[in-house]
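Here the complex is missing a single protein chain, while all its other protein chains stay put.
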Amino acid sequence: METGDLVLLISPKGKRYMYKFDPEGEIHTNDGKILMADVGEAGFGRQAKTHLGRPYLVLKPTLHDLIKGVKRQTQIMYPKEIGYLLLKLGIGPGCTVIESGTGSGGLTTALAWYVGDTGRVITYERREDFYKLAGKNLRRVGLDHRVTQVNKNIEDGFDHSGADALFLDVRTPWQYIRHIPAAVNPGAMCGFLLPTTNQVSELLHALEDAGFEDLEVMEILVRHWKPVPDRLRPDDRMVAHTGFLVFARCMQPLPDEEPQADEPPVEEPVAEEPAGEEPEGEESGAAESGE
Amino acid sequence: METGDLVLLISPKGKRYMYKFDPEGEIHTNDGKILMADVGEAGFGRQAKTHLGRPYLVLKPTLHDLIKGVKRQTQIMYPKEIGYLLLKLGIGPGCTVIESGTGSGGLTTALAWYVGDTGRVITYERREDFYKLAGKNLRRVGLDHRVTQVNKNIEDGFDHSGADALFLDVRTPWQYIRHIPAAVNPGAMCGFLLPTTNQVSELLHALEDAGFEDLEVMEILVRHWKPVPDRLRPDDRMVAHTGFLVFARCMQPLPDEEPQADEPPVEEPVAEEPAGEEPEGEESGAAESGE
Amino acid sequence: METGDLVLLISPKGKRYMYKFDPEGEIHTNDGKILMADVGEAGFGRQAKTHLGRPYLVLKPTLHDLIKGVKRQTQIMYPKEIGYLLLKLGIGPGCTVIESGTGSGGLTTALAWYVGDTGRVITYERREDFYKLAGKNLRRVGLDHRVTQVNKNIEDGFDHSGADALFLDVRTPWQYIRHIPAAVNPGAMCGFLLPTTNQVSELLHALEDAGFEDLEVMEILVRHWKPVPDRLRPDDRMVAHTGFLVFARCMQPLPDEEPQADEPPVEEPVAEEPAGEEPEGEESGAAESGE
Partner (left out) sequence: METGDLVLLISPKGKRYMYKFDPEGEIHTNDGKILMADVGEAGFGRQAKTHLGRPYLVLKPTLHDLIKGVKRQTQIMYPKEIGYLLLKLGIGPGCTVIESGTGSGGLTTALAWYVGDTGRVITYERREDFYKLAGKNLRRVGLDHRVTQVNKNIEDGFDHSGADALFLDVRTPWQYIRHIPAAVNPGAMCGFLLPTTNQVSELLHALEDAGFEDLEVMEILVRHWKPVPDRLRPDDRMVAHTGFLVFARCMQPLPDEEPQADEPPVEEPVAEEPAGEEPEGEESGAAESGE
């Protein structure tokens, strides 16, 4: 374990703490004091004891831990949505992705993690306080070198172009749809997160009018179970709603083309789903039977 | 668009087809014949018409499309589980991850995508037919150079060590738990997918006995909505179950240590959940209130 | 078993058939012919064999079976919604309840069952074909004597008054809200079923404007599990959506009263839910933490 490495400590009660390793440091917990030197000596995958003898797990944080550990002034996106949109947007090593707003930088952290050193995350945030907080969070986890932070409102468009994908987590995304074609590659997958159905309806109208295709709307639910083998049951309560995910492809309109809003593909999946057939027979699974 | 590039075509009815681009080729669909030359001329983000004049969307497949397009002889994992486990396991550029069984290679494809050229996926499959099918699927999407395929049963253990993470999608994972510590780094996150609650109970017992920590069990549900702005509603039917995800950290036992099965952390999250409080106050959000 | 009694037969494959008992009759199934005489001789709780020797369960249908067995030309309400609204509306022996539209009479059947011989169901249906079908369904299960069927559009209001409760399963319920106060007792609970979020928003506006109180919106999901003890798991697919249930109390406006739309109670539950506290401390559990 080297100075500056991030360390995740988990208490006997399951509380989680994340720190940068400093052999001189010490941590004060409800279970007593832990010397960082002891943590370093124990090493990852072992336990360090507080001065009261309580064992703390010493672990290397995964991306899930990093996202949960983000210092937040805003509601951050949940791993359940982040994991899914990564696949839908096709984020991976070498990708360039545009995001707005940055917020506390939870999604930015995940995007930066996956684009790798050969990729790039460009993130727009109009509020300076969030812009600075996100920068702090990115430096803390050592991913800031993969991110271009822009402290600017996107109402006048994006400064960048040729992105492989784009994600908007803003209150009125329909106001910025017109700026997307100039910012992304033709056909790029674009994603959106919205809390209310009224917003989803307004966004879908805007996407149809702008000729976006292959529209999808979904919500993702995670139900945790109590990990007790002889009394296995779900937790009593769960998060019932964070937001609706919307995805669409940004198309290049053809000169001779009829208005997109009349095109069938947007409507078709509606008819298909009830049948609930498996995608086996097809060359590629229809997205709506995809999970 | 270059020869060999993967192209996703979406029909007016929303059916999805994936092909390797070949300017000489032609495709026969229910809507008529499409010349690959026309597809290439249209380019990504535009439409190519069949000889009957039906417009097909021409798109670059995202990872989600690649996974759904996997030729399968087995039930493949769904993006909803794959996206989530990537974050939990902390898979990213440069990672080394061990997987078994390979099956049709759906998860293998996703892992190979995310570890990048600097990472490595080592995947074990005892059945030769699946082993070969997965190889074919990986070559098709151009990710085979990041994968080490092993056509072998893991009952005698893994040939590799020092993996950053491990995932088992096998019928009786509890039989192989004892081989995991030798295959992964201390404290590595391990994941499992199981369809029945009986299997989950048996696995949890084995993980406790083997001293694994920070056990979690969850299920992920995706509910698709009809993307019709003026008649917004969920689809009539949904996938209700694919499997339960189980995660745990592989610990290094201390010589003086009491049996792990008696340790509190496994039980604690049970008590915490009902309270349903937000993780804001903590150094890092408790996983179970994390989604 | 007496002539005219309803009998439920369940095949070895789990298919369900409902008939009126007639000792002379015979039934032709995929498993062969069954003589009603044999069914009568076996009696409820036993098995009758087809001429091919296949055993069919002979059972007395429960209300759930009667509802599922309704001959339908319309989508009928599902037991999951019916059971819940019965409690919310307080339907029971002696109640008078108004319903519209009748549709195929699925809900009407349930309401008639529960109001008993001392209660009354008044059901409005403008389409004559549905009106007749529902009548046929009610006579079939012997509940028609508890029901007053009205073949009439409710746009001009209801002919009846003093109902204990009212339920509307119509496409544009907001158009009829103004007629409700004259039809029900002061404070009566009113229920609505709507498939889309757009309709729910429009109804909520109308209810607020008309001074209805204690508004609630919810959806009910039933997840079936495979009843296999050693391989216990949920079914692969489930019904993801039938409709949203909306409930509200029909208030009598006070002369001096400020416009209802500004009243807090409608908004309050919004703030309360996230806390997720149990209702124990209260004199009566708040409905929204009630399930």
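Note that the chains take the letters A, B and C in the order they are written out, and that residue 1 is the start of every chain.
Heads up, the rule we're going with is that contacts are C-beta pairs under 8 Å (C-beta built on N, C-alpha and C of every residue); 3 or more make two chains touch, one makes a residue touch a chain.
Keep in mind it's a predicted model, so treat the numbers as computed, not measured.
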item: Omitted-chain contact residue, chosen from C:V39, C:V58 or C:A134; value: C:V58
item: Contacting the left-out chain in the complete assembly, out of C:E2, C:D117 or C:D156; value: C:D117
item: Touching residues on subunit C - with respect to the absent chain; value: 8, 10-19, 43-47, 55, 57-65, 67-69, 72, 78-80, 82-94, 110, 113-114, 116-118, 165, 185-189, 197, 200-202, 204-205, 208, 213-230, 232, 235-237, 239, 242, 244, 246, 249-252, 254, 257, 263-270, 272-274, 276, 279-280, 282-291
item: In subunit A, positions touching the absent partner; value: 195-198, 223-224, 230-241, 276
item: Absent-chain interface as seen on subunit B, which is shown; value: 197-198, 201, 237, 276
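Please note the rule applied: only the chains that are shown with their structure count from here on.
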item: Cα superposition of subunit A on its sequence copy subunit B - rotation in ° rounded to nearest 5; value: 180
item: Rounded Å distance, subunit A centre to subunit B centre (Cα mean); value: 17
item: Contacts with two or more other chains, residues of subunit C listed in rising order; value: 197-198, 237, 276
